[in-house]
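Here the complex is missing one protein chain, while the rest keep their positions.
Labels for the chains are A and B, by order of writing; each one numbers its residues from 1.
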C-alpha cells in the first residue's frame, strides 16, 4: 500500500486536487485492483468503521460500487434510502446527516440532485468537529469526483498496468462528446485530465456547450467544438456522455435520432482518431444514441466494462485513504 | 459435504436435470440443514465471492431466502432493486447484468416477469467467457427451479431425514392443484417429481389447465384432471398453487368463492387421500381460497413452514455447488 500521507478529509471536487493526491489514488487503486483479483478479496482496513451511503438521488450502479468497495475493506455499511426516510417527514438534509453522525457513521457518501449538498454537509461536519469524511458521489451538474478518478485509473492502468501515473496521459488527446453543460462527469474529468497534461476537446451542439462554459471551467489545454470531427481527429480516447432523455422535451436537442446523426459515436466516425483509440462512457448507456451497440460491445475499442471494474478499486482507494487519515 | 463433481454452471430449468444432479442437491442440502441447526451457522465456502440478487420482479420472500443462504456461505451480497435502478434510465437488462459482472459478481440470482431472461443473461455471460453463474429465481410462467428443488428436498427429507434421495418418491402419488397454466412452480415440479418416479396428477378448471398443456410439458406419469376428486384419491401429497387474484378479472375463474368451492383444499376433501397425506404450498397463501386456514396451520398436515426452512438449505446447496465448480 502507498505510504504517502493523505491529509484531505473530504473528497468533494477535483478542482483543487493536487498531483500528489492524484498519484496516491492511482497507486492505492492499483494495489486494490490486485487485492480483488485474489480469491479472498477482503482486507481489514476499515473494520469497525461505518460507511453510510446516502443516495438522495437513486442510483443502484454507483451505490453498489461503493457498497462493494466498503465491504471489501470490512466496513459496516448503512444504506439510506430516501423513499422510506424522515425526509418525507420534513426533516432537513443536514439533520439526516447529523442523525447518521450520531449513530456513529465515519464516512458518508452523498449523492444529491442539487449541487453543493455534499459541501454543505461537509461544512457542518467540520463545524461540529466530528471527524467525519464526506465523499461526493455526484451532486447535480457540479462534480462526480470518484467517476473521474476511476476514468483516470482506467486510462493510466491501460497504458501501464504496473505503474499507473499521471504523466502517461501527458499530450494525449481526449475527446469528450455530448451533454457537457449538464454533466458532472465532464466537469470532474476536465480537471483530472488537464491536470495530467492531456489535451481535452469538448464536442456538443451549442445548446449543450455554450461558449461561456469555457469561462466557468477555465483550464489550459481545453478546447471547444460545435462539430464532432475536429474533436475526434487523432484522438487517443473518446468519452461519450449519457444523454438524459428529458433534454429533448426541454428543446436542448431536436430528437434522439438527430442527436445520434450528428454526435453519436460510430465505428465509421472513429476512423479519423488515432488507430489505437478507445471509447469510454460513464453508463448507463442509451444504446444507439450516444454510441452504437456494436462499438459498445467491441472489447478492442470499448473500455466501458473496465471503467466499472476500476470503479470498485478506486472507491476502495478513496475510502481507504480518507478512512486511514482518521488514525 | 458431497464430493461428486458438479459441472453445470447455470441453474435455469429442471427440464434436463440429471438424476446425479438431483441427488447432489439433496445430499448437499442435507449437510447444510445440519449446519444451520448448529449455533454458529456459517461456513466460509463462498468467502470473497459476490452474489448479486437481481430481482426485477419484487419478492421479499425468495430474495430473503437467497440472501440468508449466501450470508451463511460467507459470500458478499449485492441487492439490485429495480425501483431505484438504471433500468428506469433506459439501460437494457443485459447491460445491467454486465455492469454487475464488471463489478465482480460471481453468481447472479435472477427473477424477471418475462420467461427466458435468466437464459438470455446466462448466454451473454458465457459468450463473454465470464465464468459467472446464473441461478433462475423465477422467470415468468417458465421455471422456478430452486422452488421445485426445495419441494423435492422437503418431501424426501420427510421420508428419510438421514438420507433424502429420489427413489423415496418412486410410485408416490402427488396431486398438484390450481393455476397450472400460469405456474412456473408447477412446471419445475413436474420435471423433478416425474424424474423421481412419482405419479403426478394435475387438477384445475379447464381454463387453467388446457389439454394442450400435456403437449407442452410431456412427461411420463403425468395425468390431467378437470375435477379435484380423482387427483386426490389415495394421494400421498397435495401441492396447492397460489391463485393470482388478477386471474378473476381475466375471466379464467368466475370468482374466488367459486374457485374455492370446486378446487379449494379442505380437511374434508383430504379424506379420500392416503391417511398420511401432507399438503404443500409455495406461498404466499391466500387463506380460504387455495386452502382453508385451519388446514394450513395444522402441523400434522401442512409442510408449508418446512418448505420455507428447506428453501434456505437448498439455496445454500445450489450456491455452493455452482460456486465451488468455479475453482
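The definition used in the following text is that contacts are C-beta pairs under 8 Å (C-beta built on N, C-alpha and C of every residue); 3 or more make two chains touch, one makes a residue touch a chain.
The structure presented is a predicted model; accordingly, all values stated were derived computationally and were not measured.
Interface note for the absent chain: among B:71, B:165 or B:225, the touching residue is B:71.
The hidden chain makes contact, of the residues A:19, A:40, A:92 or A:229, with A:92. Across A:80, A:191, A:237 or A:320, the single residue that touches the chain missing here is A:80. Only one of B:114, B:286 or B:324 touches the absent chain when the whole complex is considered: B:286. Screening B:81, B:130, B:221 or B:325 against the full complex identifies B:81 as the residue touching the chain left out. By the touch criterion stated above, the residues of chain B touching the omitted chain are 36, 38-42, 55, 58-61, 63-65, 67-68, 71-72, 81, 83, 242, 245, 283-287, 305-309, 311-312. Considering the complete assembly, chain A touches the hidden chain via residues 47-48, 50, 76, 78, 80-81, 83-86, 89-92, 95-96, 98-104.
Just so we're on the same page, only the chains that are shown with their structure count from here on.
With centres defined as mean CA coordinates, chain B is found 41 Å away from chain A.
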